[in-house]
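Following this message is one structure expressed as structure tokens.
A single protein chain has been removed from this complex, and every other one stays in its place.
Note that the chains take the letters A, B and C in the order they are written out, and that residue 1 is the start of every chain.
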């Protein structure tokens, strides 16, 4: 039955995330952006909230909350509201842990999930984005070649979040012709021969406070059981579902976007009510007021699209359509909202004294990057 | 050198067209639309202005003005301003005569151009549009098959303007693989065996006052010299240039669009200054005022794109880029302008007491139809 | 729990709505082209569905179910096999009528007569007057754009009982069709929705019993907004409905495009990204996303209404979104379909015309944004106009 009401458990977790976002993320966003660093202290502090390990089963040491994409959507919106780049940094280990939980074999889960259930922050990441400009997950160029008793990975991944400190990467590669059905994911430890990380962090338009690096695979050889979801002794096909992973990533990114857009809209409303021109607050000019009305309406609407897609993921029905529509809509509207936020502030939207220009850059980065968060 | 100034001759012809548009076209637009008829009297009256035959050389009985796409653009804007549908009807014979002039062999010109230089209106037309929804001139389905001493035409054309009374049609067909380079045009008389016209006029969203019919070619056999531009005894390749024809049509249609958009904007400005709501004319509300500012700006800008493309056609440099850009821009903006025109009038934009709803329908039709006018 | 799944029972009702709507499809073009004719209240095909009707017969429909049904009906086209006994004025009767008035009048249909030649959204400029003469109200004035103004059994007429008192003095009156002085001035000829009888009405010394002032409140409060609140209550119910109509037409256009292009070998796949799509496929995905967004905004407004929560902000948001997509989707679909899409052989051009009203009636998109802006900014109508 159609309902827009989160459960009380979800509201509790959301409020926790919200509080953290409003204090820690907001406070550290600008200095981290200016210095292009992800503060480890922040990651450690976030760890105490259990945002990553809360959804992991108790059997592996996790919090034992249900794995819930709608809960993720609620949390990601709040983190995006605080700082979309630091928020993504906080959740980066999920990019590794959630696919392992969703698709991993029992052996893989037993080996890897406990890493994220300790007292200290543990970094791991997902490598999806590639160099070429016409990149599309369905037609990616990184390939995995199956040999008798090993896999050989060739290619290059870019903008891999937290590549500077991740202990493991989940690397998505193509094992056949184009198509999301021919994707496989591989678990690769940081010190694997043939893997070159960085060395430099990538410099980009936005997301400066989320360290990202290049990964190069020059014929990296992996054991058979490095393939996510494939039990080498079981004989069954891999449980990995490339389309589901992409859906989860699209929804996660869109949820972050809802958050940053909410921040932009709220800030613009406050500014417009304060800023006086021609004798009255600019919020009283129809043009500005209507822009704000549109921004507010779109934030609401974007959220419903994200929720719908997340709820389908949760109910394990095919969420491809819903995730694609949410992604299409949110990408277009989010950029427009961030851009209008700058416009409403005028010159003050252009200088770095206000957060608006940072939100603008981060939004443009967020909505063209794949794999910033998983729902 | 870059100049936006028409010559004094052009201004004279434009003013002539403008006067006709403001009186005759405006007056007859609504009754013709409601009755779905093209009044022959109007066509006859227009004939006296020499809009069609003015550009034909004196040798064939024409007015001997230079064949000038920029002049056409000026005239078409004015006719579009009066009534885009009746304006297109008035210029329909040009859709036949101008390509004959531009690409025809001397024999074809001698035979056909004098038809348009008599005292009375002479109807002829161009058949380009086809049935399938993914229609594109470059990939059209109507084909011409070359036999030993004849051509055989198969296919169907739709929305052929003035098909009810045209004496001749110029039919564009594909003679090879996809691509504008493989198009050829054929001169087909109304009574040619195998050609089925209509019989009914097509009913459509807009352009009701321009009668359009379907043409079906069930293996129509044509002599070799029915091919436009090919001298069967000369041995040289056809002078017909499909890309140039399409460019001319795209520019002609865009010029009409500038006209109707100017009419919409002018009418909306007048209405908004008269209509009072909440104590003042709605033109004094920022939202409406800004909409009008945008509409006005776009009409100006659209016009420059059309002029640039027309001037390239005139200077016989490849106008494909300019024509495509003008077409892309004008189609998008024209529809937005017509749509905003309706919006500004509100309920009064929705009823048929005002011309706005007609302009709205005509604009939507104009910007998706190919071949409404030639520049 | 956040959930967007539709229950099996509702699904089967939607399927029935579709079946009924398809049975009425043969009349769509006819009444579009014969606007001078009034469709009968009951079309012959209605008999085929007698006793097999969906919802609304036995149990009370939720606003959400109703929206889902309207999406479906309007995506087919939307000519109803039998005209209901409810028109927009009935929502005002529901919201403002006294128990006695509801008892007496709910079985009749009432058009909603508010707009005047010189007054659209600005109700303070309303000129129709109602003067109390003994036990009767005497109405004088002219109304336009009254939907169902010819067919309905009566009208809810908005009139001022004190022209100096502004909006507070504007009150709704129930006026029955046969009341002397109530006449139809003209039936509007329109761009679209031609099967609907939109009328200009004239009230000339039209005498109405005193107890037909809706709600019965004859006072002119100095602080309140008078009957305006009743109009708002009406709109909070009807805006999601008319939004759903416009969205349904947009959906119809999208379906048509996809089906026809599929026949020509062009299919839309959701998974692959932008670089794997053609221009038409990209447009179709964006259109689908826009429709989905507008639909969800309607369901947001209706679920609030169904749970008894205020929804005036959300009703304005959904009307604003629906207005936008109902305007632009059919236009964009025609860009994809090209010239042949213009033909009246297909319904796309009709949906373009029909759906264009969505952003105009019951408050234009501009008025919606004004309502939204006032609420989110905390401004009064004086502070933001």
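In this text, contacts are C-beta pairs under 8 Å (C-beta built on N, C-alpha and C of every residue); 3 or more make two chains touch, one makes a residue touch a chain.
Small disclaimer: the values here were computed from a predicted structure and weren't measured.
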Displayed chains contacting the withheld chain: A, B, C
Residue in contact with the excluded chain [from C:6, C:165, C:233 or C:280]: C:280
Chain not shown: contacting residue from B:311, B:340 or B:372: B:311
Residue among B:20, B:96 or B:135 that touches the chain left out of view: B:135
Residue among B:111, B:216, B:332 or B:352 that touches the chain left out of view: B:332
Sole residue of B:29, B:127, B:261 or B:283 that reaches the chain not shown, by the stated touch rule: B:283
Residue ranges of subunit C at the interface with the undisplayed chain: 266, 274-275, 277-282, 335-336, 338
Residue numbers in subunit B that touch the chain omitted from display: 1-7, 10, 70, 134-139, 178-180, 243, 246, 269, 272-273, 283-284, 286, 289-290, 292-294, 296-297, 300-302, 304-305, 307-308, 310-312, 315, 317, 320-326, 328-329, 332
Missing-chain contacts mapped onto subunit A: 129-135, 158-159, 202-207, 276-279, 287-288, 331, 335, 339, 342-343, 346-347, 349-353, 357, 360-361, 364-365, 367-370
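In this section, only the chains that are shown with their structure count from here on.
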Chain closest to the middle, measuring from C-alpha centroids that were averaged per chain: C
Centre-of-Cα separation between subunit B and subunit A, whole angstrom: 51
Multi-partner residues of subunit A (each touching 2 or more other chains): 286, 290
Where subunit C touches two or more other chains, by residue: 366, 369
